[in-house]
Each structure stands twice: as C-alpha cells, then as structure tokens.
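Report on one structure; see the data block that follows.
The complex is shown incomplete by one protein chain, all other protein chains being positioned as in the whole.
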Amino acid sequence: MREITLSQAVNEALAEEMRRDERVFIIGEDVAEAGTPFKVLAGLVEEFGTGRVVDTPIAEPGFMGIAVGAAMTGTRPVVDLMFGDFIYLIMDQLCNQAAKTHYMSGGKLNVPLVLRTNLGATRRSAAQHSQSLQALVAHIPGLKVAMPSSAYEAKGLMKTAIRDDNPVVIFEDKLMYQDKAPVPEEEYLIPFGEANIKREGTDITLIGTSSMVQVAEKAAEILAREGIEAEVIDPRTIVPLDEATLLKSVRKTSRAIVIDEGHQSYGVTAEIASRINEKAFYHLDAPVLRMGAMDVPVPFSPALEDVTVPTPEGVAENARRLMSGEMIHAA
Amino acid sequence: MREITLSQAVNEALAEEMRRDERVFIIGEDVAEAGTPFKVLAGLVEEFGTGRVVDTPIAEPGFMGIAVGAAMTGTRPVVDLMFGDFIYLIMDQLCNQAAKTHYMSGGKLNVPLVLRTNLGATRRSAAQHSQSLQALVAHIPGLKVAMPSSAYEAKGLMKTAIRDDNPVVIFEDKLMYQDKAPVPEEEYLIPFGEANIKREGTDITLIGTSSMVQVAEKAAEILAREGIEAEVIDPRTIVPLDEATLLKSVRKTSRAIVIDEGHQSYGVTAEIASRINEKAFYHLDAPVLRMGAMDVPVPFSPALEDVTVPTPEGVAENARRLMSGEMIHAA
Amino acid sequence: MAKTKTNTEDYLQMYRQMVRIRTFEDNANKLYLDAKMPGLTHMYSGEEAVAVGICEALKVTDKITSTHRGHGHCVAKGAAFKEMFCELLGKEEGYCRGKGGSMHIADQSNGNLGANAIVGGSMGIATGSAFTAKMLGTDDVTVCFFGDGATAQGLLYEVMNMAALWKLPVIYACENNGYSEYTRTEEIAAGSITARAEAFGIEAHQVDGQDVLAVNTLTQKLVARARKGEGPFFLELMTYRYHGHHVGDINREYYRTKDEEKDWKENRDPIIRFRGWLVSEGIASEDEIEAMNAEVRQDAEQAVDYALNAKYPDVSEVDMHVYSDIKHALA
Partner (left out) sequence: MAKTKTNTEDYLQMYRQMVRIRTFEDNANKLYLDAKMPGLTHMYSGEEAVAVGICEALKVTDKITSTHRGHGHCVAKGAAFKEMFCELLGKEEGYCRGKGGSMHIADQSNGNLGANAIVGGSMGIATGSAFTAKMLGTDDVTVCFFGDGATAQGLLYEVMNMAALWKLPVIYACENNGYSEYTRTEEIAAGSITARAEAFGIEAHQVDGQDVLAVNTLTQKLVARARKGEGPFFLELMTYRYHGHHVGDINREYYRTKDEEKDWKENRDPIIRFRGWLVSEGIASEDEIEAMNAEVRQDAEQAVDYALNAKYPDVSEVDMHVYSDIKHALA
C-alpha cells in the first residue's frame, strides 16, 4: 500500500469530503494561501477557493462562534485551530454553545461541526504551545473526541467526523505531521467508538492515545524482547469510548497501563483506568497504572521538557513492575 | 457556637482579609451596590468603597485578565465569576496566563489571585447556569482548587486562598448559600490539602466534594440505620489532594464511593478513584465506585434535572451493593 | 411618529404582536409569582416595539438569535403561545421538549435560533448564520439581538470585524434599555456604542426603540440592503425594561427610581403610543383594539392552562438528544 504523511492524509480527507459535499468548508487563521503553519492544508484553496477555505483574523472565539452558527443553519464547517492550547479561548463557544445546542433545543437544532486542532510537547514550543487538552473537551457531554494515532486514522476519522451531525473535536499530534503510514487509495471511513488492537498480546494491555500509541508500541517491542507479550490498543475516539474492547483485553491480560500525553491528574488516563477498575476489577492482578504528562506547565528548556512526557522506556519499566508482581504504591 | 449561612461566611472571610490586607480587592459584575445576584457580598462596598469592590462591565475575559495583571504587580484580587458556567470564557486567562506565569518566569512572577465562583444543578437554571466545572481547572498545573462543603469550610478556605501566593479557584455550591453551619467567632484558616473526616466509619468510605458531602452524610445516615458504618470524607481541596487521608480510610474500610457534582466522565471522581485504585489496590474488596452528574447537559425540566445528580438514596444503594459483595459490572 | 407605506394589515399585525408579547410576559410573571414556574425568567415588557418592529421586517426564513430576555423575540418571530408556555414550564410539548426553558427557547420553524443564557453568546451564531446565507447563496438576513450590557463582550468586536470584512447579511441589534442587571449603562460602556460599530466600517443607527414604526421602517431598509450584500449593519435601539432584571428583582430603588420607571411607562409606552396612532389615523377603532386585546388575552390564558396540565417529558428522555445519532447517550 502507498504510504503518505499524516499531513497529506488530513489534506486528502478534507479534499474528498469537500468534493463530496458542497456544504463543507474550512475556517481558521492562515488556512488559505499559507495552508496553516504546518502546511497541512496546502493546495486546498486552489481547488476550493477562498469562499470555502476561509482565512480569518486572529479571533478564535469569533470564528468558532461563526462556525457554530453556520453549522446550525445548514453548512458543515471544519474549524482550524492552529494550536490545541488555544482551545481555552473557544471553550464557551464549544462547550456552552456547540455541545449543548442539540440537547437544549430538544433535538431540533444540530451543530455538525469539526474542530481540528493538535496536541503534543517536545517541540520546544513552551507552555502555551505544547499542551494536550483532550481531557477538557472529553468531559463535556455533547462533544465527540477523536485522537488519530497515524496517517491512516487521521484520514478515516476526519472523514467520519465531517459526516457526523454532532460537534467533533479532533486532536492531531503536531509532531507526527511528517510521519508516513500506509493509507489505501480507496475511500474508507473509521467509525467512532471502535478501538483498534494495534498488537495482540497476552500479558499486559497497553492503552495509548494519539502520540502515545507509538510509545506503547515501542514499549511492547522492548518488552517482547524480554518475553513479555503486551497487547497495544488505540481507542481512536475517547468519546465515544470503546469500553468493550478495552475490557475484553484486560480480562485476558489482567494488567493494564493507560498512556496519554495530557497532564496526568484529572486527565484522560483517570477515566479509562477507572472504567477498567470498575468493570474488570475481579480480573485485575495489579492496579491499572496511568501515565500522563507530568503535572507541570510544559517547560521550554529541552533539558526539562523531555522528562515531562511518557517514553517507551518508562512504559516498559512500569510494565515490568506490574508483571513482577511488585505491589506498586500499595502499603 | 453561632451559626451563620455560607453566604455570610464568605462575606466575613472577605471582609476580614480586606481589613487585614489593603492589597486585597474584589472585582466582578454587580459586586458593589448589588452585592452579586446571590447577595453574598452585601455590605462590603459600604465598608471598602468602590475602589476595592469593583463593578465591571460584562466582560469576563477582560476582568479576569485585569486581575491577573493586577496580581502580578502587587495586589491580591478576588475575582467574582457570577456563575461557574462562565469559566469557559476565562479559561485562557486562567489556564494559559495565571496558572503558568510563576513557572514560565522561573519563579520570579507570582499571581496571588482568587477566583470565586460556584457550581450546582437543580436550581432550574438549565444547561448554561448549572454546571460544576471543577474538573477542568483541577487538570491544569499551577492552579489550586478548593471546594467548600459548608459555611465553616467556605470561610476558612477563602481566607487561606486569599493569603496563598498562587491562583486559587473556589467553587461554592450556589444551592447552599442560605444553609447555616456553626462558624467560630474567632479567626481560623483551613489549610489546603487537608481532608476532613466528617464521620467515622469502618465499612465503606464515602468521599464527597462540595455539595456532595451532604449527600454522602445523608447516605451514611441511611446506611447506619441498616448497620453499615460509612466513613465520610471531604477532601476540601482537590488540588492539592490529601491522598494520605483518603488512602488511610480506604485501607481500613476496603471499599469506597467517590461523589462529585461534575459530569462523571473524565471528571473529578475518575482521578480520586484512580489514585485509590493505584495506591490501595491490594486493600480493596470491591472496585471503587464513582458517582458524578449524568453525562448530559443539564436539562431545564424539573422532571429531568433531578435525576441527573447523585442523591443520598443512590449513594446508599451503591454502598449496599458494594457491601453485599455484588460484583458490579464484573463479568 | 414617522408615517410609512405599510398597509393596515401590517399595522394591526404589529400592534397585535406587541400586545401578544406584553400579555405573554404578564402571564409568565404571574406563573412565577404563583410559584408555578420553575426557575427565574427575564421579562421583555416595555421593549416590545424593538422585537416587533424588527421581526415584522423579516421573512420566515430570515434568522434571529435571541438573549436571556428572549420571549419577546420568540413571539415576534412567529412562535405560538402553547409551545412557549409548555417550554417555560418544562413540559414535553414545549419548543425544546422542556429541555431548554426560558433562557434557551428556540423555534427553528420560524428561524429563531434560540435564546442564550450567556450574555453575548449568540453573536457568533448570528454572524455564522449570515455566513451560511452568503455561502449557500440564499438571501436570508440574520438579526442578532443583544443588550447594552452585552456590548462589553469582546466577541462582538471579533464578529463585527469579520462580518464587515466579508460583507455578511447580519444586523446587530443592540437593545439599549439603560441597564445591565443592576448597573446603569453609563457605568459600563465607555465612549459611544454606535461609534464602535462604525470603527469597523459598519453603518450604524441609533433609533427610538419605543416607536415601532420608526424601528420597522429603518429595519426594512437595512434588511433590503443586507439582502443585496450591502451589510452588515448596526442598530442601537433606545428602550426600557419595565420589570426588574428578572422576575425576582423586586426592590429596584437602589439602582433606579420609581419616577424613572413611571415616566417610561406612562409617557413612552410603545403599545399605548402605537394604539393612539392607530386610532387617530383611523386604522382601527378603540373597540377593534379592545377586541384584539381580549382575543390575545384569551389565547394566552388558554395556553397557560394547557401548559399547566401538559405532561413532563418522560424521565427516559434525560439522555436523549445529547448526540443526534445516539438515541440514548447512556444506554
């Protein structure tokens, strides 16, 4: 199969959906001629024109609000939020308006909107350009949240998101834009709420989101060399969450580590771990471990930044401990 | 001991701290002559004048930003955010600016700021005036988060918050403003990170935040009549979290339910449950259960709203199940 | 009062609609006072000429966005009493199946995209609705209603900038009733409200909001121009609210005098003025007017009765309409 970058995958998804459905348009800062700072949208304005690839002023609450209203009245906006860290600026429009409109109207109004943004540290971009804020939106009923882990998922989930009649937030890993993966030429969609078993294993379940799927896979390779067979699962969407697949795996392996690049406390790993603890408790031989980003603002200095995110070695080390029966933290 | 309302307790805390420290001021909408819609601040402008009880236009991001800058330069603002639901509007100033300034400046700049706001449904205020959004801010390193459960805590935690050199968010339960509790005449402060054991028990630990402490206490009363002795714990601050007290209790009781009025998924209960699971796993006889608000926008209709929040009966029922050894959700 | 070319039927329709709003509010207020309505609500009485003058210049497919003080806009845009009262009481037959209530009432069948409990929260939505009209090439115009207090929200300036850059068919209608909650407009608005719009290159007009014909005549002209792509426009409508900020705001003398209220009610009431004009111009007789009033009164009473006896949504609806494609979100 041909290999394309995550950036190209997103670009293709958008182009295909824009060809299929005239109501789809892109709105955000420097999305047209510039194609965004990450160049993900390069070429789209040439095909679809500035009427459907709409450059905005630097006014995130404003263009997010415009997208909500546009979505309510018959179009299907894809909002481009340049950095995930700017999500704080649009929380009202996203969480008070977009997320609640369908419910508050008793099902009469829809907001078919996609918010594309990104996550990920270690780019030396410091505290306001490196956050992974998926936990914030996953907490708000009415939003769906997708976290592609490769070019393949990025394309398939984006297409599904655009066809969804609900507001969907997609977090792309900004460090992965140039990473290639096999992506079919033929059209495909990835349904929401279906986890992907990236690697089968019997000894321990590693659940990773987005950027952390690769970390989990690398950890699994390390562990395999030591005779530990890790199963690696990518939930692909954290809302809806494919609990069944996660539980099935943990019931088999009896051990799990959940890995996500958001801050650990009050983060995504807590929810996933809690569901496993609640629903597979009697199958667990050890506590479900969580590995999120360190609970500190992301430091600029490379010497500090690199230790704030989970690494394959760190995951492998924790897996070994769980396997060895070491009673972590237990008194 | 005299009894005063939660509203009076907050008012006293503010008045005392404003008398003690000239740099303390209040800023927000209709805080002066109107004393806020909940009348919590009544009388303060008479004592401290409009220079220190500052009415603002309806511009939450703006006055939050002003408070951040004021705090950085030598004053100690207490920001009044009329409804907790408006926190979405100030997330950038709170989370990108206030929370990170001390860290980003390498410890050179401080933001001694208190954000007072509220939480709580069942007031028939519908989806945009009923949310309990503590999970969002608890996720962000650099912020402290206090959740008073009665007039006593409201006063003691507020005074501590005002003296803290970091940004602190306090969520008051808007349904509790008229509830009375014993509050000493003498000055006292409640340190952050110290949970309060509201009721001792041996069979099960009920951990409740804010409004849910009462719910837990009522559940404990129901259970006591059935011979089940529940221990009720109020963490009082969820950042920092007094893990030690929670773990000690759970190691004793072997069972726990965590109750919080925020949405359950990706919420506060997940973090607390996860920590217990991780650190007291081998003491648990049953999975830690979580009870948050239902994962739906808060509906207006009383017929629907009332079923969205945890109740004493619901907590008691779950406690019974855990006690009876019923393996909830476990296959 | 400015004379226009509108015909008799239009005049009578405007009169009837103003009376319908006043009557609706009188009944809503009574429901509150009789403790039959859940929560609080904000009365539009006194401002009828604004909503009616504007909405009578619109087509059914034109859109409006409304505010926390939204009953007037809803009636003026064509809503029926029965579904409105049902919504206010949280009943299943309400416009939003009881899920929205007074602060979220929407009537998409008549192009009312909804009230909003976030002050300024619908400015983006209205602008986005106009964006849709432009993108899809319909000639619909959108009117964005908001109060003087809402002009403090930065969102307004963000979306006015984009509306002006993109020549969107949106009319920003600022209902300046002299107060935001308990604060006079002068205390929260520096400079000039119309100049703020003009600074973005938007044509702005100040108009007597108690004169339904003046409002209607001007709006007709602007709507016609907006349809031709000459928008956006800005209107500042000088008006007054007769009741308190909400139905519970009874003691108002600390922020405005009884004399002031009396003056507006007796000397500038939009219904009395227009009624006098209709009679003096021979468009309707006193008897005809009384008959119309009585008819509206009866209509309202019947609707109230109906709504009081109507049923609440079934509790199983609580997790419906969270997502459009998932029947029960928590199933």
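The letters A, B and C name the chains in turn, as written, and every chain counts its residues from 1.
One rule holds in what follows: contacts are C-beta pairs under 8 Å (C-beta built on N, C-alpha and C of every residue); 3 or more make two chains touch, one makes a residue touch a chain.
Computed from a predicted structure; not experimentally measured.
Within the whole complex, the absent chain has one touching residue among B:Met72, B:Ile87, B:Ile162 or B:Leu304, and that is B:Met72. Considering C:Asp26, C:Glu187 or C:Glu288, the position touching the chain not shown turns out to be C:Glu187 (whole complex). Only one of C:Leu89, C:Leu156 or C:Leu222 touches the absent chain when the whole complex is considered: C:Leu156. Although one chain is not drawn, its touching partners on chain A can still be listed: residues 29-30, 33-34, 37, 55-59, 61-62, 85-86, 89, 123-129, 294-297, 299-304, 307-308. Contact between chain C and the unshown chain involves residues 152-158, 160-161, 164-165, 187-192, 195-196, 198-202. Mapped onto chain B, contacts with the missing chain fall at residues 23, 25, 51-52, 56-57, 59, 61-75, 77, 92-93, 96-97, 101-110, 141-142, 144, 164-166, 240.
As a convention for this text, only the chains that are shown with their structure count from here on.
Distance between Cα centroids is largest for the pairing of chain B with C. Chain centres here are Cα means. That of chain B falls 36 Å from that of chain C. Look at where the CA atoms of chain A average out and do the same for chain C: the two points lie 40 Å apart.
Distance between chain centres (mean CA atoms), chain A to chain B: 29 Å.
Among all residues of chain C, those that touch two or more other chains are 96-100, 104, 116, 118, 121, 154, 322, 329. Multi-chain contact residues of chain B, defined as those touching 2 or more other chains: 85-86, 89, 126-128, 295-297, 299-300.
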